[in-house]
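Just one protein chain is left out here, and the rest sit where they should.
Going by the order they are written in, the chains are A and B; count residues from 1 in each one.
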Amino acid sequence: MKHLLSTADLSREDAIRILDTSEQMAATQDREIRKLPTLRGKTVVNLFFEDSTRTRISFEAAAKRLSADVINFSAKGSSVSKGESLKDTALTLQAMGADAVVIRHWASGAADRLAESSWMRGAVLNAGDGTHQHPTQALLDAYTMRKHLIGAESGPGAGIDGPTGNDLTGLTVGLVGDVLHSRVARSNIFLLHTLGAKVVLVSPPTLVPVGIGAWPVEVVHGLDAALETYDLDAIMMLRVQRERMSGGGNSFFPSPQEYTRLFGLDGDRMRRLPDHAIVMHPGPMNRGLEITAEAADSPRSVIVEQVSNGVAVRMAALYLLLAGEEGGE
Amino acid sequence: MTGTILGASDISRALTRIAHEILERNGGADNLILLGIPTRGLPLAHRLAARIADVEPSFDAAARCGSLDITMYRDDLAKHPTRNIGTTTLPSSGIDGAVVVLVDDVFHTGRTIRAALDAVKDEGRPRGVQLAVLVDRGHRELPIRADFVGKNIPTARSERVHVLLTETDGEDAVILSDGKSSDGKPADGATSRQGSAE
Partner (left out) sequence: MSPSAESPQDSTPVRSTPAGSTPGAARALVIENVSLLGESLAHIVVQDGKIKLVRVADAAQGSDSAHSSDSAQGSADVLRADEVPEGAARIDGTGLIALPGLVDLHTHLREPGREDAETIESGSRSAARGGFAAIFAMANTTPTADTAGVVEQVWSRGQEVGLVDVYPVGAVTVGLGGEQLSEMGAMAMSRARVRVFSDDGKCVHDPVVMRRALEYVKTFDGVVAQHAQDPRLTEGSQMHEGVVSAELGLTGWPAVAEESIIARDVLLAKHVNSRVHICHVSTAGSVNILRWAKAEGINVTAEVMPHHLLLTDESVRGYDPRFKVNPPLRTQEDVDAVRAGLADGTIDIVATDHAPHPDEDKDCEWGAAAMGMIGLETALGIVQKTMVDTGLMSWADVAHRMSQLPARIGRVEATHGLPLSQGEPANITLVDPRAAWTVDPNATSSRSNNSPFGGIVLPGRAVATFLRGKPTYLDSRFEGSFA
């Protein structure tokens, strides 16, 4: 694996390998000494053109646990104020000897451009580009689902020997919220499909892209209808932005209250899920908007665990990108 | 001399002798933990544990035998395609204060054991670490020695030692080849994905 840019690039074998490697990484995080010497001497640069303390810290922890050196580079600039160019920044990093660049950028395709260009030679790991992809998020989501549902006591994953080596065949996963603007949704849709799960999008028509017909998903325009039609094994609440819910000319929804009424996950809706179902959220949550406190803090919620799984998955990603010989696998 | 060095019964006798040597050296099986290094060190560790349990019935072979994956401690990762990481399973009581006997199939340069020692150190603080190997083929590159050896086989550097075990390969044998064979059999692990003995 030379770069990790999009879950659409991952074959079923690639995906399972990453998940299995994540399991081994997670095992080391239960020990007293959580650090491994594996990537000693490698330099990982966190290149963040968009603020995101949580994701950056997760990648930093992952790199450091593998003994890599971490450099944090917070670049200024947005689509409005041009700031530093991606090209010049990349040339600088190359001069600093980056073995891998973890890039988060406001422009869709930025990670692809960095990987295709001749500006730097290291591995590129997409930590979120515009509304396009966020592959490690989808991988940690799939890892979490696999851990809880495959080899579980009940549900479609029961009767399977365990998570290791397996995909998500037989599971039905619901993604609820703003799909149009969500790189998490895009990454999840392609990865879940590759791993054999059925994907149901629960979203208002204004927040579903026009080209959705080509995707391997089913679409429902209300959460109650979705809960009635499908037995969801996992429900993932996507974060919605209040600015998009204001009812004004540029908004996609009349009001936050109406959104919560039609699409919010509260205790009642949660209790209509199958007993084994888990509640997920990529974070950060808008408590009270897309998810209530009762749902977020319930025993079914794996939201906090997703965060620690994120470190293990990112350790696995860094290991698979950097540990082997350059250009191999 | 190439060809089959050890047959199934040779291997069995060697393992029985090693099991007794371990018990003799440690004055019994108290506090003993066997950790096999994947791939083939693992079934060997289980066989040793079973033989120890035969002699010392208080020894719980299943509970006191585990695996130690050393992939993430190797010093040669960048020289090979990315390796899959294997599983590390330790007794639930951990290894603090125990005597850990590492078990591997072929002892060669010593780098695998060096990585294993680093891995053990990150898992806890045993009272001592000992090493049992089925075959010692020489050519050490580090100052590491084995405590228990099944058979010493002098080899040329270019030769390859193949260990076959019923659990992994369907038969028991140790075969020496001249290193130029293209019979598809793995070499002593240098380029395989499943870990190696060096």
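Heads up, the rule we're going with is that a residue touches a chain if its C-beta (ideal position, glycine included) is under 8 Å from a C-beta of that chain, and two chains touch if they have at least 3 such contacts.
All values reported here derive from a predicted model rather than from experimental measurement.
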Open item on the list: Can you list the shown chains that the omitted chain is in contact with?
Closed with: A
- [ ] Decide which residue listed in A:17, A:65, A:186 or A:239 touches the omitted chain of the complex.
- [x] A:186
Open item on the list: Considering the complete complex, identify which of A:43, A:133, A:172 or A:260 is in touch with the unshown chain.
Closed with: A:133
Open item on the list: Tell me which of A:8, A:27, A:262 or A:285 is the one touching the absent chain.
Closed with: A:8
Task: Options A:19, A:61, A:110 or A:152, residue touching the unrepresented chain - done: A:110
TODO: In the full complex, which bits of chain A touch the chain not displayed? Write them out.
DONE: 8, 79, 82, 85-87, 105-110, 112-113, 116, 129-133, 183, 186, 209-215, 249-250
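As a working rule, only the chains that are shown with their structure count from here on.
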Task: Partner chain B, residues of chain A touching it in the complex - done: 1, 17, 20-21, 24-25, 27-28, 31-33, 35-38, 66, 319-320, 323-326, 328-329
- [ ] Under the touch definition given earlier, write down the residues of chain B that touch chain A in their complex.
- [x] 69, 72-73, 77-88, 118, 121-124
